[in-house]
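As you look at this complex, bear in mind that one protein chain is not there, while each of the others sits in place.
Should a chain be cited, it is by its letter among A and B, assigned in written order, with residues numbered from 1 in that chain.
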Amino acid sequence: MNGFTIATPAQVLAIDVRLPDLDYAAMAPMLVLFGAACLGVLVDAFAPRQSRHTIQFALSFIALTVALLAVIREARVGSRELTADVALAIDGPTLFLQGTLAVLGIVALLLVGERALEKGGPFVSQAAIPVGSEADRRQAREEGATEVFPLTLFALSGMMLFVAANDLLTMFVALEVFSLPLYLLCALARRRRLVSQEAALKYFLLGAFASAFFIFGMALLYGFAGTVSFGGIHDAALLATTSPLLLFTGLAMVAVGLLFKIAAVPFHVWTPDVYQGAPTSVTAFMAACTKVAAFGGLLRVLYVAFDRARWDIEPVIGTIAILTMLVGAILAVTQTDIKRLLAYSSIANAGYLLVGALAFSKEGLSSAMFYLAAYGFTVIAAFAVITLVRDDDGEATHLSRWAGLGREAPLVAGVFTFLMLAFAGIPLTSGFTSKFAVFGAALGVGEAWPVALVIVGVVTSMILAFPYLRVVVMMWLSEPAEQSPTVAIPGAFTSAALMVGVLATLLLGVFPSPVLDLADRAAEFIR
Amino acid sequence: MHASAYEVLASAASGTLSSFWLLIVIPAASGGILLLLGRRADRWGHLLGCASVGVAFVLGLVYFFQLGGLPATDRRATLDLFTFIQVAALKVDFGLLFDPLSAVFVLLITGVGFLIHVYAVGYMADDPKRRTFFAYFNIFVAAMLLLVLGNNYVMLYIGWEGVGLASYLLISFWYTRPSAATAGKKAFIMNRVGDAGLAIAIFVMFANLHTVSYDGVFANVDRFTSGTTLALGLLLLIGACGKSGQFPLQAWLPDAMEGPTPVSALIHAATMVTAGVYLIARSNPIFDANPTAQAVVAAVGAVTLLIGCIIGCAKDDIKRVLAWSTVSQIGYMFLGVGLGGGAYALAIIHLLAHGFFKAGLFLGAGSVMHAMNDQVDIRRFGGLWKYMKITWITFGVGWLAIIGIPPLSGFFSKEPIIAEAFDRPGWAGWVLGFAALLGAGLTAFYMTRLFVLTFHGPERWTDDIKHPHESPPVMTVPLMLLAIGSAAAGALMATPVQDWLNPTVFGVEGGEVPEHVHLSHTVVTILSIAITVLGGLLGWWLFRNGTSLQEQPAGPVVTAARKNLYGDTVNETVFEKPGTYLTRALVYFDNKGIDGLVNGLAAAVGGGSGRLRRAQTGFVRSYALSMLGGALLVAVAFLVVRLG
Partner (left out) sequence: MSLSAYVPILALFALATAFTLFSVGISQIVGPKRYNRAKLEAYECGIEPSPEPVGGGRFPVKFYLTAMLFIIFDIEIIFLYPWAVTFADLGLFGFVEMLLFIGTVFIAYAYVWRRGGLDWD
């Protein structure tokens, strides 16, 4: 057991300092992003206003590319190690998910950096200015904040740390590092300021609430195991000299913190409001990357620290998974706003991912990781389309405004149709292969719980197909409304993001094997 | 039975057969081209659409003869194109299989499909969206071909979803009609129920055997427990019922004729509805292994064929009558595949014969509608035989074929199923046999009613119709070809198809003479001809002088039949209403988030930010409360699971 034993005063006086080994190459992706983010803050402080956007975008893009290359280099070296004492685990899942985060981050960055759709970009410069005040009217005409780039990088570095964290304390720090920038980003929407601020405040308050649960759970687990490292908790659970009361209450509280981030029922309540209120490019970023990071963390906690408690976890988290799928799918049916619809769909998808996670097997892990990558691309592309459908008030997200879009802009409507089919899990899209992989992995275990989960999964995905198809019907088969929104001509960035998202959705649907292979080879945690 | 003896034959495709993937690719590519090129392809799009299916048909014939040239035991060719999904134990190949059963379906789909395509060139001539229509049409055919050519259940599922999607698009093609949009939605929902059954069945197979290929599953059927085979059989049956419009998922099929008539013909005759029969016929080792599942299939078939007949008698819309007759005829096929053994092949023969005469009847109905300003009410037809001779004759052949007058095809395909039903031991044989016999009589009655009211008797046209005219050759030539098929197919096909399918696909040895349990074959033949003629004569006698122009008040039976035997009402009360309530309740418990948002927006618009602020804290508080409750529940649940 390392690190965190309580030191008596006597020990403090005769301190024996043991410096941690730091493998800088393995930590390079996170360090690069964090450094670039700090640099970005300085750019915002010192660079002239008119060149900030260009510099920031270039800096973020280069940083993410370098981080991706660093991940690839680590993966090719094949390193599997615990570093920074035991605080970080650099293993297959870490590298796969960090790579996924870097790629999805680049695609999301393209949306964040798009300024062709709206004068001054989709953000305002100051989130805290009261709505309706003179200052607010002034900033509506001004250029938007370029702080979004360092904030995005901070969030991504936190996410990368989160999937690598090998003890609860590091995990908590990472959780906060990636959450705080997101809270702020949510409040920056140029249009519908009030809803945006409301979303940010809700996300912040509830996120803080969830963090409190996480810390409380951490304290209980420390009480149980005398350490916060996952390996230590695993060993302590094996010996089980202390009361399991602490272990399971602690596990429950930590799980609440993580389930909040993945938007599982009943901790999902923030999702629709936040998805709707946040600037759409930020929503895309959250929907793709937060999900990857949060699930990466959850998978590590479950597989590394608590795999001995598997039989006790299955009924509880299994019930949550069933509820998540059902609530997400059924409530998606009644939605009339496209962003809320995708929010509920993202809730349901969290349920499908839980099905894979609960397999507690190598296949479960690899299929869940594949699912995260596949879903990320599709969801970013879907939100990219949403940024394009606009009227005088900004984006037209109410479904009735999408009526007859197929006639206005057949290409955009066609792309969106394809993405909806992918969400619905129609074969030859990544939506089908990823669901199939997850359900297949769950059934491969051959026990009762996974089978029940898969049946609920199949049934809910059939239900979910209905709202998606409704959108498609709306676009192609309905008469356009009186003043139908125009479809903006996508700028180069949005086009690129869309292209990557759609191509990935198609390729992962038709030739998923290479990525499935990659995930399969990566699917082994170290302890 | 023979399930455990299922042999996996070495069968990699060689020679010409190694290119049979072209069958799927050609129509799919054509559909893709038509969609991608957009308006540029408007002038020649329909020709490309027809040509691609025509080429597929010719190729199908070539492969068919190639396959026929092989010795009977080697008649199967597989192609593994690439590994589709591989997650550890689960490996799904993008693999195809061309065996006698697929070959028969390929010929039906492309052959009848081609004729319908040609007919549609004329039928859709004035429609500005004809190119799009042909694109969907091609995709429909391609998906159906993928469905019958896959060598594992996942490939079948891909085709299955593709067919569903294409049919949804085609049924809603005339979306300006609200009824068409509703029908499309209904078709989609009912199909989803079926799809869920099929998907779960596939996962059950995987969970038990770690494979989903036909070879892998069928060779190991004896490793399933009887409970598993029953579950599998019933799940597959749910899938088949959804796709084929069988009880209790029959309601969408008759509504699906809201689409353009060629779509109805394609759905009802060549593709889509036959998919369910294909699924059960293909999965025969599973059904053979569990007599209970087989009996359920047969019962579903018998119930559906009667439902279809009874409702068919009460309808006045020419396409709806034909649609319910499809439901009823597919019921015969389900009865056939449910009887098992030699009856599998009989069901397939009926499917082929049905493909011809139903396509002919639907296209004939389209021709009539063309002449009558798109009216569909048979009470306002009459005396048309003088004006459209070709339609009259071809429709007449279809009519005689469907009711089973010898020597037309329906007789050779339907009567053996009735006989086979009587051969079932015990009371089941009597029940199934009489149901099938009664169905034959009713079919004769309502089809005769349809024919007589449309083409004979006094002219009861609405005022706007002056001179009905025959359709152009592009429409009548397919009609004539289909009529020839309807007339001749039965006699020509019956024995060869049995010899073709039985040994390799269904594992039934040739020359097996079934034991006659209740009635001898001759008696059944005489009985069925007699009841058919009786029904036909009754129909002619009642309606020889036309009928009243308005719907007449009627007794409870007829009223029930007019209302589709209350199928829609049942669906509504059993599925829709609870679903609606469930959704509402969930929305309510979901913290009234939606209502709250609406209020919030209203407040924002009104500028009363104070009000919003108050509301806002309320929301977060209630959200936080639900999270707290959830957290407590999770903690308690963990402790209960652990310590309880």
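Convention: a contact is a pair of C-beta atoms (placed from the backbone, for glycine too) under 8 Å apart; a residue touches a chain by one contact, two chains touch by 3 or more.
In this text the structure is predicted, and so the values were computed from the model without any measurement.
Seen in the complete assembly, the chain not on display touches A.
In the full complex, subunit A touches the hidden chain at residues 6, 8-9, 15, 17, 19, 38, 41-42, 44-46, 128, 130.
Here is the rule we go by: only the chains that are shown with their structure count from here on.
With centres taken as mean Cα positions, subunit B sits 42 Å from subunit A.
On the side of subunit B, the complex with subunit A involves touching residues 38, 82-90, 92, 154, 157-158, 161-162, 165, 168, 172, 175, 181, 184-185, 188-189, 192-193, 195-196, 199-200, 203, 206-207, 210, 582-583, 586-587, 590-591, 593-594, 597, 600-601, 604, 607, 609, 612, 616, 619-620, 623-624, 626-631, 633-635, 637-639, 641-643.
For subunit A in complex with subunit B, the touching residues are 131-132, 192, 194-195, 198, 201-202, 205-206, 209-210, 213, 244-245, 248-249, 251-253, 255-256, 259-260, 265-267, 269-270, 272-273, 276, 312-313, 315-316, 319-320, 327, 330-331, 333-334, 340, 362-363, 366-367, 370, 410, 421, 426-428, 432-433, 436-437, 439-441, 443-444, 446, 451, 454-455, 458-459, 462-463, 465-466, 469, 473, 476-478, 511-513, 516-517, 520.
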